[in-house]
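Omission of a single protein chain aside, the complex is shown with its protein chains in their original locations.
Naming follows writing order (A, B and C), and every chain is counted from residue 1.
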Amino acid sequence: MMNINCLGVLGGDKRQAALAELLAQDGYTVYAAGLDHLPLPETVNRAEIGELEEKCTVILLPLPVTKDGKTLFAPFSEKEIVLDDSFAALFRKKEIYGGQISKLLETSSGWEGVNLNDYSIREEFAVENAAVTAESAIALACEKSEKAISGSRCLVAGFGRIGKALAWMLRGIGAEVTVSARKASDLAWIRVYGYTPVKTQDLAGTGPYDFVFNTVPFKIFTAGVLERMEGISLLMDLASMPGGVDFAAAQEKGIPAVHALSLPGKMSPRTAAGILKNTVYAMMEE
Amino acid sequence: MMNINCLGVLGGDKRQAALAELLAQDGYTVYAAGLDHLPLPETVNRAEIGELEEKCTVILLPLPVTKDGKTLFAPFSEKEIVLDDSFAALFRKKEIYGGQISKLLETSSGWEGVNLNDYSIREEFAVENAAVTAESAIALACEKSEKAISGSRCLVAGFGRIGKALAWMLRGIGAEVTVSARKASDLAWIRVYGYTPVKTQDLAGTGPYDFVFNTVPFKIFTAGVLERMEGISLLMDLASMPGGVDFAAAQEKGIPAVHALSLPGKMSPRTAAGILKNTVYAMMEE
Amino acid sequence: MMNINCLGVLGGDKRQAALAELLAQDGYTVYAAGLDHLPLPETVNRAEIGELEEKCTVILLPLPVTKDGKTLFAPFSEKEIVLDDSFAALFRKKEIYGGQISKLLETSSGWEGVNLNDYSIREEFAVENAAVTAESAIALACEKSEKAISGSRCLVAGFGRIGKALAWMLRGIGAEVTVSARKASDLAWIRVYGYTPVKTQDLAGTGPYDFVFNTVPFKIFTAGVLERMEGISLLMDLASMPGGVDFAAAQEKGIPAVHALSLPGKMSPRTAAGILKNTVYAMMEE
Partner (left out) sequence: MMNINCLGVLGGDKRQAALAELLAQDGYTVYAAGLDHLPLPETVNRAEIGELEEKCTVILLPLPVTKDGKTLFAPFSEKEIVLDDSFAALFRKKEIYGGQISKLLETSSGWEGVNLNDYSIREEFAVENAAVTAESAIALACEKSEKAISGSRCLVAGFGRIGKALAWMLRGIGAEVTVSARKASDLAWIRVYGYTPVKTQDLAGTGPYDFVFNTVPFKIFTAGVLERMEGISLLMDLASMPGGVDFAAAQEKGIPAVHALSLPGKMSPRTAAGILKNTVYAMMEE
């Protein structure tokens, strides 16, 4: 029997498991598959994929739906879940929500005309995750460095969503914050919020910094720029692959550098699940 | 003789007078006209309009260039400066900077093809002025009300430039800040920055507030909304004419309300002049 | 007939008038005298001093109770209220609250053994007023200067209650804040909160500053120190008389300087009255 209040949660990591729990708390009947190696509360029903097809009208897929383009992103699943025509056939009458869902379309022609919804392209989803990313980046930097951030000199490269949230939090714990950007209006906001502005092209000549956070998805921190930055305690790249840091050059120059990706799901899966849930609810209402 | 380092400052108010002074400090030769009733330092040369034409390659007009569409905005000028064909004829070979300069085009066909530049449409100009507006609004609210803002409950309607700067400063002095917006992504930012978000359409049911600041140029604070807002200490409308407040209704309900416009030029003319100067310099370099 | 819920409010300024109103809002029967030239709501009963004696068990005197040591501080009273033996005789069986109440003892031996309580020496009273003072100082500085505070360089001399609140708010609106103090632990807090610390004795060599706020009740800003500070937009002394600024020297050097005193009562009388009320309530409970 199908139930409009029955939601299927399929694949994903800790964020997806927390999502299942939050949905159940809200009164939904929740069936979860592909989360075999993660604990789930009693309020969530463990199920086979087939049961989801049978019982649920709405299916929630992970972010991203797939990493390799061939199987569902489901690192805690007992068995691989292949994305093929028969997978598409199972769910083509469902209302489906997923992250980077366009990748699904390439796995089977069966997805044509299906009600596919991508929560990951929603601006509010990106904004709230940027805040969680910023906080996680600070925690990680504190842990990975022998210096405290409070009272230190920090550079944030880029004033997009993550840059905005990160600069704000760094100042909020008492760091001296410099932010680089290209646009004159961004530089104006940077001044207004009490940070020191620097044009991206002038970055190399500034500093010294104790911590450098990159949020720009271009190779800004080239060997040449890194040359001038020896002595920093930590260089953290938050930009999605391939990032903005020449890691080989950093290693050569003895600059501790990390590429920190997907922080919300890894470090704050419950909060990340809440953000996901609210975004999907908003999409359902529209 | 014409001098590439000679700038003509024409009309305007205290901001324009301060601009003349700042330009002279930077080493330019400055000729000022239409500022007769304002004090000027010795470093600025008072001049007739004709001299500006004779000596300067660059002419700086005020913001706005005109209020009535017929005369230059020059409240401190001895005599009216009419915007007509002969005025256009004087300056048509100059590099001209002004605020809301499109209004000039309507005053004479002589402006066609002239090098007219509008600093007021530059985003960085608007951003920096928004910060000055926010600060001035707080000072004005403190002065006009018998309540302190620190520790009070404040509503900021709208999350554009002024709303962003104002909410940030209000929280920065210890107010409890609620911000209204329409877009889900704005509401997400409002949460991230530690304010209480409220959807614009739900505004009426919220509160109570001690101070309400409107930044939205639509009639949001109608008689119906104001009905629910009796008891507030001050309602300040920062949106440009006609604003977003039904002032007649506010008066009827005994809500103290003010329409505060053009605050940077009035309350912080020196800072406003500095912003103008930097914007014009950036435009010159491009 | 005497009523335990009947409070007498006597003398004072706008703060005292607002206090009467707030007490009435809380359900007390309030009789007010010595506030003749100020508006009072209908909920407050205007009375003669004699009526207060007749009807009220608790009498609330202003802050300060007296300025000249001879008459009650009552600038809005129709007639002078002399502090003498007969005044003391009237109220010696009452529970009395006032600010700087020790001055009362010097006006008559009749006060010996009377239940006199000084709300102005309560630490929480001083702290909350410091916040209102800080906000008012910012508003005043914005109004009295042609520069904006946001983005400016501010010096706060002293890290007592007002210095702490003021530095925090100035940073909160985006100023670059330097704070001077003598004690190493204060300088440590100054660093922690993100301000630039400077030892009081090294003050003269620092800067330049756009705004200088003094909170230290010693003559710190002598002619010699002011020498180095020409060019500042405003020097505001918040320290109680005689203050910490050599105003004659400031004027000579063309430094705009103001001595701003008793700001809470003047600029935010309603909030100041609320603070007073809460303090008195806490004292009554003890």
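Just so we're on the same page, contacts are C-beta pairs under 8 Å (C-beta built on N, C-alpha and C of every residue); 3 or more make two chains touch, one makes a residue touch a chain.
Not measured: the values here are computed from a predicted model.
Undergrad: Could you tell which one of C:A33, C:I149 or C:A165 touches the chain left off the display?
TA: Only one listed residue reaches the unshown chain, and that is C:A165.
Undergrad: Of C:L38, C:I59, C:L187 or C:I255, which sits in contact with the chain we cannot see?
TA: In the full complex, the listed residue that touches the missing chain is C:L187.
Undergrad: If I consider the whole complex, including the chain that's not displayed, which of A:E42, A:E146 or A:E285 touches that chain?
TA: A:E146
Undergrad: Among the options A:G34, A:P64 or A:P269, which residue touches the chain absent from this view?
TA: If we include the chain that is not displayed, A:P269 is the one touching it.
Undergrad: Could you please point out the chain C residues that touch the chain left off the display?
TA: Against the left-out chain, chain C lists 122-124, 126-128, 130-131, 165, 168, 183-185, 187-189, 191-193, 282.
Undergrad: For chain A, enumerate the residues touching the unshown chain of the complex.
TA: Its contact residues with the unshown chain are 14, 18, 131-132, 134-136, 138-140, 142-143, 145-152, 168-169, 171-174, 233, 264, 267-272.
Undergrad: Over the whole complex, note the residues of chain B touching the chain we left out.
TA: Against the left-out chain, chain B lists 150-151, 171, 174-176, 191-194.
Keep in mind that, in the parts below, only the chains that are shown with their structure count from here on.
Undergrad: Specify, for the interface formed by the sequence copies chain A and chain C, whether it is same or different in terms of residue numbers shared by both sides, with half as the dividing line.
TA: Mostly the same residues.
Undergrad: What's the farthest chain from chain A if centres are computed as the mean of the Cα atoms?
TA: C
Undergrad: I need the chain pair with the most C-beta contacts, please.
TA: Chains joined by the most C-beta contact pairs: B-C.
Undergrad: With centres defined as the mean C-alpha position, give me the chain B-chain C separation in Å.
TA: Roughly 35 Å, centre to centre.
Undergrad: Please compute the C-alpha centroid of chain A, do the same for chain B, then give the distance between them in whole Å.
TA: 39
Undergrad: When the C-alpha atoms of chain A and chain C are each averaged to a single point, how far apart are the two points in Å?
TA: Going by mean C-alpha positions, chain A sits 51 Å from chain C.
Undergrad: For chain C, write out the residues touching at least two other chains, lowest number first.
TA: Each of 150-151, 171, 174 in chain C touches at least two other chains.
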